[in-house]
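Removed: one protein chain of the complex. Kept in place: all other protein chains.
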Amino acid sequence: MSFLSLDQLRKSFGATQVVKNFNLDIEQGEFVSLLGPSGCGKTTVLRMIAGFESPSHGVIRIGDADVTARRPNQRNVGMVFQAYALFPNLTVAQNVAFGLKVKGVGKAQSAARVAEMLSLVGLGDFGKRYPFQLSGGQQQRVALARALAVQPQVLLLDEPLSALDAKIRVSLREEIREIQQRLGITTVFVTHDQEEALSMSDRIVVMHGGMAQQIGAPHEIYSSPANRFVAEFVGRLNVLDAEVTDAAQGHVSVGGIEIPTGRPLTPGTVPLALRPEAISLGPAPGHDISFTGTVTEVQFLGSVIRVGTHMGGAPVLLDTFNRTGRRPPQLGEKLEFSFNSKGVILLE
Amino acid sequence: MKPKLWSWLVFLIGFAYFALPLIGTLEFSLRKRRGEYSLDAYAWVFEDPQFRETFGYSVVMALLTIVFGMLLVVPTAYWVRLKYPRLRPLFEFITLLPLVIPPIVIVFGYIRLYNTSSFLPMTGTTFGTNMLLMFGYVTLSLPYMYRAVDTGLRTIDVRTLTEAAQSLGAGWVTIIGRIILPNVLIAVMSGAFVTFAIVIGEFVLAALLNRPAFGPYMQLIGANRAYEPAALAVIAFAITWFCIGLMQLASRMTPQSRAKRS
Partner (left out) sequence: MTVSPDTPAKQARRTGLPLGWLGLLPFALFALLFLILPTMNIVVGAFQTPDGSLTFQNIANLFQPSILSAYWISIRISFATALLGCVIGFGIAAAVTLGNLPAGLRGPVMTFSGVASNFAGVPLSFAFIATLGRLGLVTVLLREWFGINLYSLGFNLLSFWGLTLVYLFFQIPLMVLIVTPALDGLRREWREASDILGATGAQYWRMVALPILTPTLLGTFALLFANSFGAVATAYALTGSSLSIVPIVLFAQIRGDVLQDPHLGYALAFGMIVVTGIANGLYVWLRAKTERWTV
């Protein structure tokens, strides 16, 4: 029996159905990300768990209790908002103590808990400051401490990193994950940033059009996307149209380059996908397919060099590591490229 | 979400409080002819030569106030933003003073300071008194004018615009007249409409400086006639509504609020 379960959730605003039949079971202590573009319904799902929106249909269970009809203040969930949700009139310590105070927790006990929470997020000395005296990253850490202080059963994170600088974003996401694991708190994280979702989650729910497109561990989502939307939304992708040459054996051809897919296909054309990092420059161990192409584009990205070329007439991008001492590919150069046919993703 | 009951209740009580005097005034203004509604009170007002004179006087005063206020406030606000941003709080404070010091005190000061035996005997001549009244109105409108212009300046990058104009060889008059003013014109207009609304009905300054303005005229009619004051109130309310409507239209057109909307 899962700890947090969302059963056939639906939500309509007026005539538009924002969430269509959403099902999800989350285990205790699990970190699940809802990933999708804006307007995909992920925030609405989160707000239904919090109780800010009531579902048009469906049941939300936390633990053994059906909380669908409960008001937000009776659900015992913690939430961190996108930004600026700290009470500006209260100090950091008062903010963290807020939930304890409304619960009627005694002063001494509350103070101890506040100190514990603040040191957990690394802001032990900031109790007397006001939110406006903190940086964005510090404010979000206080918000996390505030949400955790009441020992919620579930922690909800609504794009808590999106308003922060790139560097802070990375360090804070590691910190959040670390705290989550230490406390073992069941967490739902909403984001549109696939890198965040991939790096933090136990499981990812990719959402589009109000429905879950795929639910799985980060590597499953990335390596075996269930459909074209997931494949294109998560990571970069070369999409190629392939001609089926042998339906029974599952052989296809892209501009004359034969690729075995290892499963039976229907005759016609199928869309294929290849991750840029699946293609390498020159031959490589395990790479069974190779082709020659002219370099049409070179983007130097630091540790990685992104190279554009054509494969059987179709434009492809590939990522290659920038190794010291090696000359980067030059525009117009004719080079050999290779990839492993097992890395080819068939899109439905 | 459904409207809450209390909000409708509050709204309706407020609506009644504000609508009744307006309806009452309108109704009263139509009662001049016994037994039936008529526009007689309005006819009387519009035929009164004093109405035309005082109203015309106040309109001219309002326009002069706006022009002079603009000439005074726009370059100053621009200059403060460009050269002395640290002095902005001081200027804000000074321009808010007319809200702190009651107008009656200010005009009392004028009468004492600029009387016939003073160093600047402005009240000695009609022209001087008119000028003094106009300056008084500029003072009263400062809080609105300065804030409107300053807000308008905030939405444009004063420094970049200025440097761009300078690099093209523009002088200060050109910069203010052709670059800054057009850019803050809408903001200036929103300040101008409030000023117009204030000056048209203003009573204390005009009464104490003894000028034949619309405000004292209304007071005089109020003391001597029955139905005409209501007609005047309707006219004054219409003018105020018109000015504030235009002001809000203008402020809605400023780049800042447009940006907020999108």
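Details
We call the chains A and B, going by the order they appear; numbering starts again at 1 in every chain.
Criterion: a residue touches a chain if its C-beta (ideal position, glycine included) is under 8 Å from a C-beta of that chain, and two chains touch if they have at least 3 such contacts.
Owing to the predicted nature of the structure, the values given are computational and were not obtained by experimental measurement.
If you put the hidden chain back, the residue from A:146, A:203 or A:287 that touches it is A:146. Touching the chain that is not shown, out of B:43, B:67 or B:99: B:99 (per the contact rule at the top).
When the whole complex is considered, the residue among B:14, B:182 or B:212 that touches the unshown chain is B:14.
Residues of subunit B that touch the chain left out of view are 1-4, 6-8, 10-11, 14, 17-18, 20-25, 27-29, 72-73, 75-76, 79-80, 82-87, 91, 93-94, 96-113, 120, 135-136, 138-139, 142, 159, 166, 194, 197-198, 201-204, 207-208, 215, 218-219, 222-223, 229-230, 232-233, 236-237, 240-241, 243-245, 247-248.
For subunit A, the residues touching the absent chain in the complete assembly are 50-52, 71-79, 81-82, 84-90, 98-99, 101-103, 130, 132, 143, 146-147, 150.
Here is the rule we go by: only the chains that are shown with their structure count from here on.
Centre-to-centre spacing of subunit A and subunit B amounts to 56 Å, using the average Cα coordinate of each chain.
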